[in-house]
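This report concerns only the one structure given below.
Note that this complex is displayed minus one protein chain, with the remaining chains in position.
Chain naming follows the written order as A, B and C, and within any one chain the residues start at number 1.
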Amino acid sequence: MPGNSFGELFKVTTFGESHGPAIGAIVDGCPPGLPLTEADLQGDLDRRRPGANRYTTARREADQVKILSGVFEGVTTGTPIGLLIENTDQRSKDYSDIKDLFRPGHADYTYEHKYGVRDYRGGGRSSARETAMRVAAGGIARKYLQQELGVEIRAGLVQMGAISVQNLNWGEVHNNSFFCPDASIIDDLDQLIRDLLKAGDSIGARIRVEALNVPVGLGEPVFDRLEADLAKALMSINAVKAVSIGDGFAVVEQRGSEHRDALTPTGFGSNHCGGVLGGISTGQPFVAELALKPTSSITTPGDTINKQGEAQQISTRGRHDPCVGIRGVPIAEAMMALVVMDHLLRHRAQNGDVKSSVPDIANL
Amino acid sequence: MPGNSFGELFKVTTFGESHGPAIGAIVDGCPPGLPLTEADLQGDLDRRRPGANRYTTARREADQVKILSGVFEGVTTGTPIGLLIENTDQRSKDYSDIKDLFRPGHADYTYEHKYGVRDYRGGGRSSARETAMRVAAGGIARKYLQQELGVEIRAGLVQMGAISVQNLNWGEVHNNSFFCPDASIIDDLDQLIRDLLKAGDSIGARIRVEALNVPVGLGEPVFDRLEADLAKALMSINAVKAVSIGDGFAVVEQRGSEHRDALTPTGFGSNHCGGVLGGISTGQPFVAELALKPTSSITTPGDTINKQGEAQQISTRGRHDPCVGIRGVPIAEAMMALVVMDHLLRHRAQNGDVKSSVPDIANL
Amino acid sequence: MPGNSFGELFKVTTFGESHGPAIGAIVDGCPPGLPLTEADLQGDLDRRRPGANRYTTARREADQVKILSGVFEGVTTGTPIGLLIENTDQRSKDYSDIKDLFRPGHADYTYEHKYGVRDYRGGGRSSARETAMRVAAGGIARKYLQQELGVEIRAGLVQMGAISVQNLNWGEVHNNSFFCPDASIIDDLDQLIRDLLKAGDSIGARIRVEALNVPVGLGEPVFDRLEADLAKALMSINAVKAVSIGDGFAVVEQRGSEHRDALTPTGFGSNHCGGVLGGISTGQPFVAELALKPTSSITTPGDTINKQGEAQQISTRGRHDPCVGIRGVPIAEAMMALVVMDHLLRHRAQNGDVKSSVPDIANL
Partner (left out) sequence: MPGNSFGELFKVTTFGESHGPAIGAIVDGCPPGLPLTEADLQGDLDRRRPGANRYTTARREADQVKILSGVFEGVTTGTPIGLLIENTDQRSKDYSDIKDLFRPGHADYTYEHKYGVRDYRGGGRSSARETAMRVAAGGIARKYLQQELGVEIRAGLVQMGAISVQNLNWGEVHNNSFFCPDASIIDDLDQLIRDLLKAGDSIGARIRVEALNVPVGLGEPVFDRLEADLAKALMSINAVKAVSIGDGFAVVEQRGSEHRDALTPTGFGSNHCGGVLGGISTGQPFVAELALKPTSSITTPGDTINKQGEAQQISTRGRHDPCVGIRGVPIAEAMMALVVMDHLLRHRAQNGDVKSSVPDIANL
């Protein structure tokens, strides 16, 4: 199967290049009867949108999504939902000088190798611009999950460079342009970005994403474990280099007596597992973290080669984010929503509605 | 789609419970003309096999694989390959006393919730026993990749608890029962295992897995990136809680000028990216790490509940590994092989044989 | 995706050659809680079994199916069900003389071309022997459908050569070895088979297959219409050359005023459509027919070539059916069961349990 679809039953297929006329998606498999308008999707799109604040790329896109099908009189009909966003601020000439260069850290070299041809304008298909459609599609899943099951999905930037969150306060995420859940480090983050812009450099970031009220029982072992599909979903986001669930890499130094979460008549005693056991949700918060590399599009010159294999220097002059991890927050939420939604439908297919035939301590 | 298949074009579907009569797999999509015998698969199976050394579970399984189809006169025919391993040392009575208990850290609770019924003997389908079929199927992919393209896949245990590899020496992996690429820490690892057995406890581990000579161009953006599919593959292994590519979580503190790998006329200058850019292989070593949690099956008593929701104590008396990370090594290799193989076939479908129309610096 | 799986959510993957050690299947996605034993599957297998009566091949296979996983204490657990049938009466030497010949009307020539290598013994994978696994897997679907929804599936041979059923009497199907629903033509069929055996020839057949009590609403337009998936399912059976739904090819000469089935307060007035409108079941009987070609394995000599392209004569001396359409009856039933089952699960995923929010005239 080609690689531009995500999900088995809530299936999202996307198209579009950074500098083509439009980007779009088809969401196939959405349950009928969900009230849905473009406004439901626009909020998250605006959070991801380039040009939304000074910490992200100066490219300005309205990112106004249109719903072209699958909704009738304000309600989903069960037929595929066509989504479209027209590109408006493309400035293709910004990129013509790198036509024959492979930007280091970018997909230029690999796309050229793979396909023998590439749309070099703004990275073409490899641009993070495609993630706008993930956010739009994820918004549909998110609304359904919230409405049907009260599932809440949230993410925040918890580390940038050496600065990391001290106290997680989810209420703060919407109060700053970093989507950071800790007000006490905002000034430091702001200073770091200023320093990077001055230096013509960029920085990596760590994001935490959680889904609350996920019903017990989602996940399809042995390969399509809930966390395996989330790992794929998050690792498929541009720039992501690592994904962890629950305690993540810290488990390497843990002992079994410490890691395993006790079950008690009033609930789990802890959540080291991050909400999944044996590939299936426990009903506790489903918790993951992801690492995003520093963007390679910086004004600091770097060594590279051209298509003829000759040594060249390159300095990116386009409009780019000093930390792509910031805009990664709504994208991580969207992918989480898509994974949980897809697994909800998969669970229903085989098992019918969520069972509660055993003591459901997770929800106590 | 149900969750017991892996791969789109080199598709592995497995079945079998820990204490059923047999486990098995069907490998569909294997190219014809590959010389293949059961002996080709047995080596890796023996490395994963329970009872193979004192550091792993005392359960003894011959794990003798049979090829039931798809091979004729010693050569694959292009038709599906049926694989079967009979279970021999099942000792089901070991488990009868935990029939109504949910072992903490295990899938008992979630399977009961999901399906309303479960085979409680040895964890049933949630047992790591199913990974034997991954190793067998992965062995086929591995042989094909090695023979056709010279791809080499290797893995090693690089950390157990606080003890981590100092100098990576791949040649050492086959010289010790830990599959550890550093002879200097073997004694410490040995002592740690002895201490754990005495304490009735277990420990986590970190594994590094690499594929060398992967051709440039494998990977199917935007969702089915090579590293996204590997992240899923590795996260689908029992006990895995984190996966990283290249520099992994360390990218959070890196700057763009540091992270992006320079291209030069004689090759890449570094491999921070771990062999993938834009979801497509660069031709450099494809490098990942994974964290495995400490097994929850320990003799140290733990709190849990029974099916009636009443508080209980449990102490696992079955035969288990103090560190499942050891046997995770051949499993990680198998999953790496399956991912690279599947993407090789996917690349061929759309693009024909691997292109070399641009300067192929990665292989210089 | 390779071609040995059927179904999206009730997924059957098969392996095995005519003269290998065994054939098998994995059924993934079966709902948990279904009482299931090997005896449930054996009945249909015995109907399909070679050597069951004088009208079919003299090869004798016990076709004793074993369930290797997915069932615990007599009930399905939701994990994959492994099925195995050992081949017992293989007589490989029957076939050694056709090693380098392409039997006309068989898959020898195309398999050789496609794969460059083939198991020539009894047709290898192209043998109808693989349909035994379809019957076994279909039996699971059939039991579930019957138990959960009262769905009844039935098929019968309605034409062989020029002899066709005059009055459809489903009760007769189990009273004769032709699975023919018309007692009045049994003697003619018997005489036709005798004549063919004497002449060393074979004959085609037409089968009718129906599913009753299929709930309204199954089918996934626009591509995965219920009848489109059935067409594929039936056309995938060896020797099938045509499939029709409802009135089939007769619609070419019908007028709209004649064909369209009236809806009345007490039910549909007719069933020209065969139980599907717009790709979705109407609740009426779901009706299809299929045409099976005469087997090419006959003792009458025929022209062919060998692998060197030289002209040869061939006369099949193996054990074969004069009319493969007879044994096609339980196979058609199995494929119908697999299609309806798969679509039931697919419907559930998106729409939950079968809706009855509109007047359900079909079931009046």
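Note that a residue touches a chain if its C-beta (ideal position, glycine included) is under 8 Å from a C-beta of that chain, and two chains touch if they have at least 3 such contacts.
A quick note: this is a predicted structure, and the numbers were derived from the prediction, not measured.
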Residue, one of B:74, B:171 or B:352, that touches the chain absent here: B:352
Based on the whole complex, identify which of A:50, A:70 or A:204 touches the chain you can't see. A:70
Hidden-chain contact residue, picked from the options B:1, B:141, B:251 or B:323: B:1
Residues of chain C in contact with the chain not shown: 1-6, 8, 14, 102, 104-107, 109-116, 125-126, 130, 159-162, 196, 201-206, 216-225, 227-236, 238, 241-265, 269, 273-274, 276-283, 291-298, 300, 302-305, 307-311, 346-347, 350-351, 355, 357-361
Applying the definition given at the start, please give the residues of chain B touching the unseen chain. 1, 9, 29-32, 78-79, 221, 345-346, 348-353
Considering the whole complex, not just the chains shown, which residues of chain A touch the missing one? 1-5, 8-9, 11, 13-17, 20-24, 26, 28-29, 32-33, 66, 68-70, 72, 75, 77-82, 84, 114-119, 124-125
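The definition used in the following text is that only the chains that are shown with their structure count from here on.
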Between chain A and chain C, the Cα-mean centres are separated in Å by 45
Express in whole angstrom the distance between the two chain centres, defined as the mean CA positions of chain B and chain C. 38
Can you list the chain B residues in contact with two or more other chains? 1-5, 8, 14, 114-116, 125
